[in-house]
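Everything below concerns the one structure shown next.
All protein chains but one are shown at their positions in the complex.
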Amino acid sequence: MKAASSLLAVLLFGAVFAGIVGGYGERESVSALAEQYLAMVPRELGAPNVVTGILITYRGFDTLGEVAVLFMVAAGVGVLLGGKDTTTASEPGREPRRPSELVGNGAEITLPLIFLFGAYVIKNGHLSAGGGFQGGAVVASGTMLLMLALPATKLNHGFLGVTESLAGVVYVGIGILGLVFAAGFLDSHILPLGEFGTLISAGAIPVISALLGVKVGAELSVIIDRFRN
Amino acid sequence: MELTGSILVLTGAFFLFSAGLGLLRMPDTFTRIQAGTKASTLGNILVLAGLGFYHPDWALKLLVVAYFVLMTNPLSSHALSRAAHAIRTPMAPSTMVDALREEGDRQGNGDVS
Amino acid sequence: MGLPVSTLLMTTGFLLVLIGMWGILRHRNILRIIIGFGLFDTGLHIVMVATGYITGGTAPIIDTALGIEQATTRAVDPVPSALVVTAIVIGFSVTAIMLAFAIRIHDARKTLSIDALTESKW
């Protein structure tokens, strides 16, 4: 009975989706809004990566809210799981198997590469595929490798918390500077645009990107560490 | 120059193909792990090297990718085969030697770690 | 040559959505429900990216291969991509919160089946 109703629901949705796919014709050109963005981001903001330009400047408020959501998640996971790590960690007889020596050594070789690549992705957010969120996720996956391969390491939650808060405060501060010196909140024109396509260019976008990367990396590391038991 | 690159890419693609074939045809899990990992790592590096001949200005990034694959792929398959050994995945009937099990026995504990 | 790219992408995405929906509806284990949610999420991301594809489009990043003048005609729509970055972050957040709740439920009830959660039914 329950299986039949579930099947019916899934089949109905499948029919709706089939109708959508069947009636969809591939677009030949972008919409007017997208054309505007594609033309304006390189000229006005000086950022070759259009997606990063949209995310950090035109939809800066949205990104700020997103970072706030991540902060709330870190706090919420901390509230839900934080109180019990002292009791389960010291439980005797359930010592997890140590990973083999090869994995530990390999992780020690790979970790600097991963963190370096994370920094590269963050700093190249306005030039190439990447940006604050993506680079922060790469840094956090480096933290995850650290926990998988070297389980004895402890994360310094206080330091990460201070770093994250500082990055958030500076981010909002840059937004307010944009309000004072340029056209509006989170406007990236407070710094000179520089030469198109170089590392130091595109106004405040690299600065905001780096702050986002630090903040997201710290938050995701804290979240991943909370899930370790 | 381009011909050298394309021949390298073709060789790499052949190794990737043989990795897929080995993954499908090998008799048990451990042989599948070694077929899938060794051949695909070599094939991947050959393909990246061939593309380096096409675009000399991409060479540094391609080198980083190849180095990364060379470091991580054997590592992950090593961890995987250790896990497979730890949970007593059955081996092919023609297996003669289980060195990891013997080493664990010699150290006096049945559980290898 | 064959089907358009966006049709293939949308079919894949909607199939993932249906698989995730089936997992959410039919499984009793909370972890499997969370995995179904993840599939649902990923499928919707693929569909959203597919709606931004234009025929023969390439990534909207301007470098030596894609000049400023060509950007408006050759690049794909950047707006869905920017939305998907947001959606990925939100999906990750929701998954993290759900996993934390699952761990708490396992601590309290010693089981991961949603049949154990009886008192919240109306």
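By written order: A, B and C. Residues from 1 in each chain.
Quick note on the criterion: contacts are C-beta pairs under 8 Å (C-beta built on N, C-alpha and C of every residue); 3 or more make two chains touch, one makes a residue touch a chain.
Everything below uses one rule, namely that contacts and distances are computed from a predicted model.
Visitor: Determine which name in "Multicomponent Na+:H+ antiporter subunit F", "Cytochrome c oxidase subunit 3", "SpoVA protein" or "Class III extradiol dioxygenase subunit beta" the UniProt entry assigns to the undisplayed chain of the complex.
Guide: Per the UniProt record, that chain is "Multicomponent Na+:H+ antiporter subunit F".
Visitor: Could you run through the displayed chains and say which ones the absent chain touches?
Guide: A, B, C
Visitor: Tell me which residue among A:138, A:174, A:191 or A:222 touches the hidden chain in the full complex.
Guide: Final answer for the missing-chain contact: A:138.
Visitor: Kindly note down the residues of subunit B that lie in touch with the hidden chain.
Guide: Touch with the absent chain occurs at residues 2-3, 5-7, 9-10, 12-14, 16-17, 19-21, 23-24, 29, 32-33, 36-37, 40-41, 43-44, 47-48, 51, 54-55, 58, 61-62, 64-65, 68-69, 72-73, 75-77, 79-80, 82-84, 86-87, 89.
Visitor: Given the full complex, what residues of subunit C touch the hidden partner chain?
Guide: Looking at subunit C, the ones touching the missing chain are residues 58-59, 61, 63-66.
Visitor: What residues on subunit A make contact with the chain left out of this view?
Guide: The list for subunit A reads 96-97, 99, 103, 110, 114, 117, 121, 128-130, 134, 138, 141, 144-145, 148-149.
As a convention for this text, only the chains that are shown with their structure count from here on.
Visitor: What does the chain connectivity look like after leaving out subunit A?
Guide: B | C
Visitor: For subunit B and subunit C, let me know how many angstrom lie between their CA-based centres, rounded off.
Guide: 30
Visitor: Counting in whole Å, what is the centre-to-centre distance of subunit A and subunit C, each centre being its mean C-alpha position?
Guide: So the centre of subunit A lies 16 Å away from the centre of subunit C.
Visitor: Two or more other chains touching the same residue: where does that happen in subunit A?
Guide: Expected reply: no residues.
Visitor: Going by the touch rule set out above, which residues of subunit B reach two or more other chains?
Guide: none
Visitor: For subunit B, which residues are in contact with subunit A within the complex?
Guide: 67-68, 71-72, 75, 78-79, 82, 86, 113
Visitor: Can you check the complex and tell me which residues of subunit A touch subunit C?
Guide: 3, 6, 9-10, 13-14, 17-18, 20-21, 24, 26-31, 33-35, 37-39, 42-43, 48-51, 54-55, 59, 62-63, 66, 69-70, 72-73, 76-77, 80-81, 84, 127-129, 131, 133-134, 197, 223, 226-227, 229
Visitor: Touching subunit A in the complex: which residues of subunit C?
Guide: Listed in rising order, the residues are 4-7, 10-11, 14, 17-18, 21-22, 25-26, 51-55, 59-63, 68, 71-73, 75-79, 81-82, 85-86, 88-90, 93, 96-97, 99-101, 103-104, 107.
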